[in-house]
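Here the complex is missing one protein chain, while the rest keep their positions.
Here the chain labels run A, B and C in written order, and each chain numbers its own residues starting at 1.
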Amino acid sequence: MTRTRWLQEYGVYLAVAGLFAFNLLFTENFVSAANFRTQLLQAAPVCIVALGMALVIGTEGVDLSVGAVMALSAALIPLYLGYGPLLAVLVALVVGLAAGLFNGFLVAQLGIQPIVATLGLLVGGRGLALVIAEGKLVEVRSPEFLSLGNGDVLGIPVSVLVAAVLAVGVGLLVQRTTFGRQLVAIGGNRSASALAGLPVKRVLIGVYAICGVLAGVAGVLATARLGASDPADIGLLMELSAITAVVVGGTPLTGGRVRVFGTVMGAVLMQLVRATLIKHDLPDSATQMVQAAIIIAAVYVARERSTR
Amino acid sequence: MTATTVQANRERWASLLQRQGAAVVLVVVIVVAWLAFPRFGSLGNLRDLALQSSFLLVIALGMTFVIITGGIDLSVGSVYALGGVLAAYGSQWGFFGSLLLPLAVCGLIGLINGILVARTGMAPFIVTLASLLFARGLLLAITSEGSTTFKIPGDAFFLQLGQGTFLGIGYPVYIAAALCLAGGVLLRRTRFGQSVFATGGSESSALLMGLPVARTKIAVYTMSGLLAGFAGALTASYLQSGVTVIGVGTELDAIAVVVIGGTLLTGGAGTILGTVIGVGLRNVIQSVINQIGTLDSNFQSVVSGGFLLVVVVVQRWLAQSRNA
Amino acid sequence: MLEAVEVSKEFLGVKALDRVSFTLRPGEVHALVGENGAGKSTLIKVLTGVYQPDGGVLRHHGAPVTFAKPIQAQQAGISTIYQEVNLIPLMSIAANVFLGREPRTRGLIDWRKLNADATELLAGYGITADVRKPLASLGVGAQQMVALARAVSLDARVVIMDEPTSSLEPREVETLFTVIERLHSDGIAILYVSHRMDELYRICEQVTVLRDGKLVHSGPLAHLPRIELVSMMLGRAVSDIREHGTTSFGEDHHASKEPLLRAENLTSGTRINDVSVTVRPGEVVGLAGLLGSGRSETARAIIGALPLDSGTVLLGGKPVKRTVAQAMRAGISLLAEDRKADGIIPNLTVRENIVLAALPRLSRFGLVSRSKQDRIVDTFMKRLRIKASSPDQKVAELSGGNQQKVLLARWLCTQPKVLLLDEPSRGIDVGAKAEVQALIDELAKEGLAVLLISSEMEELIDGADRIVVLRDGTVAGELSGEDVTEKNVLAAIAGTRP
Partner (left out) sequence: AKTESQNSAPSGPGPAASAAPQQSSGPGCTLAQTGYPKLDLKTTKIGFSQSEKEANPFRIAETQSIKDEAGKLGIPASNLLVTNAQSDLNKQIADIKSMLDQGAQALIVAPLNSDGLQPALDAAKAKKVPVVTIDRKVTQAPCTDYLTFIGSDFVAQGKRAADEMIRVTGGTGKVAILLGSSGNNVTTDRTKGFTDQLASATGLSIVAQQTGEFDRSKGQAVMEQLIQSHPDLTAVYAENDEMGIGAVNALKAAGKKPGKDVKIVSIDGTRNAVQLIVDGSYNAVIESNPRFGNLAFSTLQKFAEGNPIGPSVVISDDQYDETNAAQKVANAY
């Protein structure tokens, strides 16, 4: 493997390691279990959404509605929490599923381009969530539900565990299942896949549905962590963070390829960047410019090079 | 007139109808709005509608070129805001300061977008997402984290650009119209326009056919940056100050109107007229939502989102019935 | 005129060109031949600035040159038709012809003149369609003619054609040859790549043979025995090859009486109208017709990829549901004619491309079994002699012919009962072609029902037991047994036979 190829493949890991090293050297109070825990906790929701996004991007699509879907799932939680946390979580996931199916229907059945199809829900979804919640933030007090946000299992925060399990699950899905292989093929060449008898529409709908459910999961975890359902702000601009994590992680936007672990690393990288900038108390202007530079650098390294 | 020419005419109309699905929807919406809300058709309202539309139209014009090459420019919202701030900042050096400073900086951002997209093969989505952040950061840096708002002196000639009127209609409307006309000619009647289409239609073919693909891409992103910056300057002139809070989410508006106008996001096909119609449609709907008045503010976005989908679905359906 | 000296080009370990020298002299028609993957297309791309050679130099008019981009070669008077059609499907036919050199008045494109010029130019190539329509409305063959018209009208001194006839009809081929003769008499040098021996001997003076990226022969063609040329391409002894005829089909097959596939009264828009075809197990039925006669459409209609206005498809007497997935489950597979658009998944590996359609069969509870896959992939890569560095190589990196074999393998591993083959030997070399033809034979013998679409008359006549002739989307005749002769088929195509 040539050096450039190697960089292309492992650039994200290198960047994460580099940034980590930087923090070790130049950031006070960086090395502590509590700090690492904070970083993982904060990266978890983005990571979960990015996993779904990676699948969608693998089919040469994109889902702009994930943030709005998080808001929708958050808005429903307090309404059903009275019937027990389990039902509330279930409802939140079902609404994610429904949103995903809706997107999938628009993309697969009606043949609408993903950006526009999901833009509709991006614009309307959050509005709907706010209508449901009457524009209000509702505090959530159920301790069982809140434990999803700050509880631990074996010393690992629940949401980090959920993210890890989902990452492994999505990884297996992509590598080892018919569905996963078909998804990648459809992203690589849709018309050929159709002629090869692949259930193109079913796979596409499935992919958007998974993405919706994962956004629902992220909505649940974010709500639990915040201790409140806040449809106005939950998941705001999540679509861009998730897409960034996916692309920085080495999945090309042109489809036909999904890098699951890279996506996780992409989410971690962007989290580390944010944390580093806050810890060094950079002003917002610098924060945004530095993020821009890091995105460009990471994607530049991981880009698919043409043979010339 | 013979039967065949009647037939041919009818076919031509049918195909026009199908191609311009958005235009059909626009006409329907306007007629309904006119009937339902008598004030909708008032000269004042239409005039304001045209004026409001002109800023977004200038941005969407650049976006149309970018999308036809198969790209996308997410940075326009931030660049638009940056352009406004720079125009106000530049007003201390007079008219040309106000005009040239935003054009230079925003054009440069567009140029860099273009170079990154064309020369490194990075996805436009991600390149311009980064410059969205960058332009916003630059804006904050210039305005000391957004705490200063630059004013344009009340007697500045530059204010004419955004506030002057001719026959009761604001200059921005004429400027946007002129730019669209020029854009249309550029797209349809020049070799550059042809290579814009070819680049979006099939990049590898365009390369093998010897077209300047990279140069074309660089040019469209630069254009998009220039136009977004110019729209910002125009807005600054209209608002008499470099407002820092504008342009958030404008890139999505611009993309939406371009797509509503029938330009394919996959590239290779599209029209300026469609974009004009798309902008019109968006603003007419917004005006209608306002006229209804009683709609809960949160519900308004549900309606806009729903409407966007309806238009796109209808358009898709018309396109399909044409192909069948 | 144009010269390559010891050029090399390597792709990730594959030596596509290994110190190849090549000279094209003014006014000659020079054939470039070799097996699939021999490096022909690569040599062309190196000559025209698409690829930069890793080693060696190019000379133009004796002076060393480097073409950094295709446009530079074009400006130097070298114009090329690449192997895959390389035009812009969404743009109009006329715009494609003049892209980059549109006639202008006062700086603006003069569309009226452009359209008129394009119409006139294309008429010379037998294309009569409305030039304002999008290029995609033409069939592959017609698109190839447009590409040719474009290339030739560039006022080039050198014209390079990479398998221009692979998607052309006999009639179109004749048109092409007229054009080539005209160019030849104008003193223009032509580099011509084709796998069709007859064509080479008809029009070429010189020949260069490549094998595995190396130069094996270069010299005059006329007195080089055909068999020797083939042996050089394949790297096998002459005696080895003599045993086979020009095609590798055996005698007629013994088909059972009952048709397995019955497509009845298929009608879809203006493309096909009331087409009925039946295929029995163990039978090869040919579908003949001119370009655009609706052969591909018939095949696509049978597999369910083309919406039908009316008509039914029965398999073993049972109606087949109208989706590709259902048709495949019932046992029908289609090898599509456009390899790039409808065949390969470029980013995936050879292995993944082969097993793609058979995935559900190779997996349990949705989990794919790697070992089963490996077995199948291994079997087919050997059986079809697919040349790839490993099953994990990206299919986009294979040569055109090997990609075709990968697709054949894909369909065979679905274990179909009916195989629809649309131009199965397009763009594959003599060796591979013989293998494919032998394979078709073998499959039929095993009891498969095969519908064969081919623009090569010889392949159809020799391969098919029965031929259905289409004209303008309807069945113009059916020939079987003794009647299957070139003369009869041509007459049916032309409509001179009752």
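For the reader, a short list of remarks on this structure follows.
The rule is simple: a contact is a pair of C-beta atoms (placed from the backbone, for glycine too) under 8 Å apart; a residue touches a chain by one contact, two chains touch by 3 or more.
All values reported here derive from a predicted model rather than from experimental measurement.
Counted over the whole complex, the shown chains touched by the missing one are A, B. Only one of the listed residues, B:202, B:216 or B:298, touches the absent chain: B:298. Of the listed positions A:128, A:183 or A:228, the one in contact with the omitted chain in the full complex is A:228. On the side of chain A, the interface with the absent chain consists of residues 27-30, 32, 34-35, 38, 41-42, 130, 135-137, 139, 150, 222, 225-228, 230-234, 236, 275, 278-279, 281, 283-285, using the contact rule stated above.
The chain not displayed touches chain B at residues 39, 42, 44-45, 48-49, 52, 55, 139-140, 143, 145-147, 149, 151, 163, 235, 238-246, 248, 286-287, 290-291, 293-294, 296-298, 300-301.
In this text, only the chains that are shown with their structure count from here on.
Chain A and chain B have Cα centroids lying 29 Å from one another. For chain B in complex with chain A, the residues that touch the partner chain are 72, 116, 120-123, 125-127, 129-134, 136-141, 145-146, 252, 255-256, 259, 264-266, 296-306, 308-309, 312-313, 316-317, 320.
If you check the complex, the residues on chain A that touch chain B are 62, 64, 106, 110-113, 115-117, 119-128, 130-131, 135, 240, 243-244, 247, 252-254, 283-289, 291-293, 295-296, 299-300, 303-306. Considering their complex, residues 185, 188-191, 193-195, 197-198, 201-202, 204-212, 268-269, 324 of chain B touch chain C.
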